[in-house]
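Excluded from the complex is one protein chain; the other protein chains are retained at their positions.
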Amino acid sequence: MSGDFLATKLDSALGWARKFSLFHYPFITACCGMEYMSTACAHFDLDRFGAGLTRFSPRQADLLMVVGTISMKLAPVLRTVYDQMAEPKWVLAFGTCTVSGGIYDNYAVVQGIDTIIPVDVYIPGCPPRPETVLDGLIKLQDGIRQGKQEWRWGRKS
Amino acid sequence: MTLDTSPGRGTMLINLGPSHPSMHGTVRIMAELDGERVVSSEVEIGYLHRGFEKTCEHRTWFNLLPYTDRLNYVSPLINNTGYALAMEKLLGIEAPERAQYIRVLMGELSRVSDHMTCLAAMAMECGAFTVFLYMMKAREYIWDVIEFTTGARMTTSYIRIGGVRADLHPDYRAALAKAILETRRVLKDVHGLLDKNSIFLGRTRGTGVMAADEAVAYGWTGPCLRSTGVLYDIRKARPYLVYDRMDFDVPLGEHGDNFDRYMVRMREIDQSLRIVEQAATALPPRGPVVSADAPAVEPAEAIRASRRRRVEAPIRLSPNLEGSEKEVAGGIRASDPRCALPFKEDVYTTMEGLISHFLFFMDGHGIRPPVGEVYSSVEGGNGELGFYIVSDGTDKPYRLHLRAPCFHLVAALERLIRGRFVADIIPTFGSLNMIGGELDR
Partner (left out) sequence: MGPQELIGEIEARFPGETGDASFDREDVALTVRPGSLVAVAGFLMGPPHSYRMLLDLTCVDLRASTGVFEMVYHLNSLERPSRVRLKVRLGAEGAAVDSLTGLWKNADWLEREVFDMFGVVFNGHPNLKRILMYEGFEGFPLRKDYPLRRRQPPAEKGRGA
C-alpha cells in the first residue's frame, strides 16, 4: 500500500520534472518552420514553458517536433531520427501536413506521420498560429505529468 | 560533381542533413573532406518535393491559389502576385489601380519579411543569436500588418486574379507605421552588430565567392546576382504593377561573397521600406466606407424583397466579407466577368449575379482562359520568379511550371564550397536563401 503511494508520488514528481524540461528536436522541413521560429522567439516564447532549448541531435532530445510536410523521400530519415532518440520520448505533429498530409494528397507526400511513427499530440493548422502550438504543448505537458512514468530500474521486465 | 569515395584516397565523407539545424530547409550536402577542406561535394535535393505542378493540373485556376502561397513560404504574397499576373496576362486584363498599389505594398512587406528571415537564420548559424531574435521580433510587427488585412500571418492567399481579396484594413496605417519603425530600429541594431564585427567578417568576407559571368551562366537572379555586380532587377528591367512610379534604388555588391549578399539584402530591406511608404502615400482613395449605422437590410430580407423589385438599400454583409461591399470592391477587383467574383449584393438580389456566382464556382466551369501559353515573372525574394502556364481552355491548367529562383542558386552550391573549409559551408548555404518549398516544388 505504501509502496503504491510512494510510487505514485514519485511518478508525479518525475512527471513534473519531465514536463518542464523538454529538450526538443525540431525536424523542420517546410512552411510550418516559420511559425516554429515565431513560437520559439521573443514574442511567443517557448522557453517559458521549459521547452526552449533546442537539442540538435536526436540522441539528446526527448521531444521530436515534426514541423512541416514529410515527403516519401524524407520518410526513412524521419524514422531513423525517431529510432535514434532515447526513451522517454514524445512526438508532436506540427501542422496539418504531418497530421494527415494536409493539402497535398499526391504521389510524393506521406499522408500523416502516424503512418510511420507514433504521435502524442497533433497540432492542426496550415500553419498553426503560435498560440495553437503552445496550446498543444501544454496538452502534451499535461499528458506527461499524468501519464505513467517509465523508470526502468524499478521494474522487472 | 560526383563524389569519389574510393578507399585509399585519404578523404572522409561527411553528410549534412537532410535534417539539419539550419532553418532553411531540408537538403543533403555530402562533402568529401581532406582534413577540413572540401575536396568535392554532392548536393541532393527533393526532400520537400510535394508535387505542386502535378497537383495544380488537378485544381481549378481559382483553387490552386493556396498552393502558390506555400512555394516561397517566407514571401507568400509575391508568389500569389506572380501567379495572378501570369493569369491576367493570359486573360488580357489588368487589375484596378488601387489593387496594384495594394499588391506592391503587400509584396514589399513580404520581401522585407523574406530578407529578414534569411539574414536572421544566416546570422544565427554564424553564432549571432541576438540578430535572429531581433529580426524575428520585427517580423512579427510586419506579420501583424499583413494579418490585419489578409487574415493570416503567413499563407495568405490574398491576391486574386484581377485584383485582391479585400481592401486594406481601415486602421492599417497605425500598424504599418509601427512595423516600419521597428524594422528600421532593428536594421540599425543589426548593422551595428554585424557590419564591422570581426568574427562575422572573418566568416563571410571572401567566402562563397562567385564571379559575375559565372553567376549568369548558372542563371542566378535576384540579390545573389546583384551581389556580384550585375544590375538586373525585374522591377526596373520589365516594370510590372506600379513599380515604374516608385522611386527606389537597386543595391549592388562588388565581390560576390557572402558578406556582399548579406549587405545587398540589408540595403534591399531599406529600399523596400521606402517603396512601402510611397505606396501607402500614393494609394488612390478607396470607395466610400459603408457606415455601420447606415440602414442596411439583412441578406434574407433582401432576397425576399428582390423577388418583387430590385433592392437598392445596402445589405448588411457578414463580417467575413468586410471590405467586399460593392462600393469598395469595385476599386480592388477587375470586373471582367470571366474571372471576377460578382458582388455579394448582386448575388443575393439579381438573377445574373446568382448565375455568374454559380458559373464561377461550378465544377467544370469556373474561370476559362483562352487556349495558349504564357510566361510571366516577378521579382521574388530570391530572384526571377516565373510562371509558365499552358492553358487548353478548360477550367484547370494543362501545365503549370514554376521557374524557381533558388533552384539555380543551389545548383551552384557545389561549386561554391569546393576547396573551402567545412565552416564556410554554413554561411554560404545561409546566404543563398534556399527555401525548400520553392526549390523542390
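Quick notes on this structure:
Chains: A and B, in written order; residue numbering restarts at 1 for each.
The rule is simple: a residue touches a chain if its C-beta (ideal position, glycine included) is under 8 Å from a C-beta of that chain, and two chains touch if they have at least 3 such contacts.
Computed from a prediction, not measured in an experiment: that's the story for all the values here.
The shown chains contacted by the absent chain are A, B, with contact judged over the whole complex.
Checked against the hidden chain, the listed residues B:Leu133, B:Val216, B:Val250 or B:Val422 yield one contact partner: B:Val216.
Summary of contacts with the chain left out: across B:His58, B:Arg245 or B:His365, the touching residue is B:His58. One chain is missing from the display, and on chain A it is touched by residues 72-73, 75-76, 79-80, 82-83, 105-108, 116. Mapped onto chain B, the interface with the missing chain covers residues 2, 45-46, 49, 51, 53-55, 58, 214, 216-219, 221, 230, 232, 237-238, 375, 377, 384, 386, 388, 390, 398-399, 401, 403, 407-408, 411-412, 415, 440-441.
Going forward, only the chains that are shown with their structure count from here on.
Computed from the mean C-alpha positions, the centre of chain A lies at a distance of 30 Å from the centre of chain B. The part of chain A that touches chain B in the complex is made up of residues 27-31, 33-35, 37-38, 41-43, 54, 56, 68-69, 71, 73-74, 77-78, 81, 103-104, 106-109, 126-127, 129.
Taken together, the chain B residues at the contact with chain A in this complex read 18-21, 23, 25-26, 46-51, 54-55, 66-67, 70, 73-74, 117, 132-133, 136-137, 139-140, 143, 153-155, 436-437, 440.
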